[in-house]
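Following: one structure in structure tokens, then a few remarks.
Complex shown without one protein chain; remaining protein chains in place.
The block that comes next holds subunit A.
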Amino acid sequence: MAPLLEIKGLKTHFSTDDGILQAVDGVDITINRGETLCVVGESGCGKTVTAMSILKLIAMPPGRIAAGQIIFEGRDLVPLTSNQLDEIRAKEIGFIFQEPMTSLNPVLTIGEQIAESLRRHEAVTRKQALDRTIEMLKLVQIPNAEGRVHNYPHQFSGGMRQRVMIAMALACKPKLIIADEPTTALDVTIQAQILDLLQDMKERFGMAVMLITHAMGVVAETAQRVVVMYAGKVVEEALVDDLFGNPGHPYTQGLIRSIPRIDLDSEHKTRLEAIGGSVPILINPPVGCRFAPRCKFAMNVCTEKEPLLREIAPGHRMACHLGDPNLGAAS
């Protein structure tokens, strides 16, 4: 079966005063129907920009999709105008944003904000839209949904607002939900509840989820497949067990080693390892591998030639020169 969404060679660039910022530079991501795909990477690696590019939600200008295809159910979204994309936004692809505190309009009731999406995409009356909204609020476990539907966002806590955001994204029963760090702004106990809810909704509606996060713990709990991004590029892609069991790319290894372990006893506990250095600025990025300046295994070839994604095991691909048989003597 054809994948639900296929991103091919996506390049999203931003014009800045200092030059062109290549936030996303040739990214390939595939999402199958009903699957949970996690996109991980540190801040500024292009995860959010990739996600926002799918529905052209980046500010254009200064942003621009410079190259690539975004094929959703066999149709390329890149050439579509904003008006044409409006038919797909919320109806086919729903979005959950990072900041529940600022992602809801403060002067409209939450009921109105959920219902307007329904009224836009489906032929429903105001009454039907309200009923559906209340039903959605119940589904995301907001107590006293009938009363709360007429409340304003400031009358909800952060966790409750994120539930509202989920209800909003799910209202039109989209085939794909893109959740951009949905738990980052919440405290830890609420994080787990929101992830459970998301998982629950996914199973109920059978949709695919693209979960963007920088927390490896979240990845381990929710993902089926994982894409690791670094400096605007995909560096590794694997099923979740393969990735944690046998991480190929030095960056992925570093990310996994930076997870705090509570399962080790005190003798085996060591200082948490951090990856030294920081993400390169993506205006005139370095030639070769972008991770090379921070990589402990960096070789000469790494600063000369860009590593391409290659399959190291079935369904497991990475972009690193380490152990590349084609490199021959150089490695």
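Note that in this section contacts are C-beta pairs under 8 Å (C-beta built on N, C-alpha and C of every residue); 3 or more make two chains touch, one makes a residue touch a chain; residues count from 1.
Here, contacts and distances are computed from a predicted model.
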Fill in the blank from the handout: Not-shown chain resolves in UniProt (candidates "Alpha-D-ribose 1-methylphosphonate 5-phosphate C-P lyase", "ABC transporter substrate-binding protein", "Benzoylsuccinyl-CoA thiolase" or "Sulfate transport system permease protein CysW") to "ABC transporter substrate-binding protein"
Practice task
Would you mind spotting which of A:121, A:225, A:249 or A:317 touches the chain that isn't drawn?
Solution key: A:121
Practice task
Out of A:23, A:55 or A:129, point to the residue that touches the absent chain in the complete complex.
Solution key: A:55
Exercise for the section: From the listed residues A:24, A:40, A:104 or A:208, report the one that touches the chain absent from this view. Expected result: A:104
Completion exercise
Contacts from subunit A to the absent chain lie at residues 55, 57, 59, 82-83, 85-91, 94-95, 97, 99, 102-108, 113, 116-117, 120-121, 152, 154, 165, 168
